[in-house]
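Removed from the display is one protein chain of the complex; every other protein chain stays in position.
And now, subunit A:
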Amino acid sequence: MRLTCPVCGERDRREFYYMGDAVALRRPDPEAGDAVWDDYLHNRDNPAGVTRDLWQHEGGCGAWIVVTRNTMTHEVLETALASDVKGSVG
C-alpha cells in the first residue's frame, strides 16, 4: 500500500501511523451533552466502501493526513493535510 503525503510525495505504508476515523477532527463542543460525547468517543461506523481516516506521516515529515480510501477496493482516493481540512469539516 502506498500513500501520498501532501508534503513528501508518494511513500510506503510503513512510514505511516494509522489513527482511525477522521472523526477526531470534529470534536464536539464541551457543552454538547453526554449523548453527543458518548457518540464521539465510542461509536464508529464500519463502512464497506469509502471511509476517511487520520494517518500520521510518522516516519517522514510528521504531518497528520486525512486519507479518503475505499475499504472494498483498497483504492486511495484522496489525501490532504489535516491542518488544511480542519477548518472545512462541519
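Note that in this section a residue touches a chain if its C-beta (ideal position, glycine included) is under 8 Å from a C-beta of that chain, and two chains touch if they have at least 3 such contacts; residues count from 1.
We adopt the following convention: contacts and distances are computed from a predicted model.
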UniProt protein name of the chain not shown, from "FAD-dependent oxidoreductase", "Sarcosine oxidase subunit gamma", "ABC transporter permease" or "Xanthine dehydrogenase, molybdenum binding subunit": "Sarcosine oxidase subunit gamma"
Residue touching the undisplayed chain, where the options are A:Asp12, A:Asp39 or A:Glu78: A:Asp12
Touch list for subunit A against the chain that is not drawn: 7-9, 11-12, 14-15, 57-63
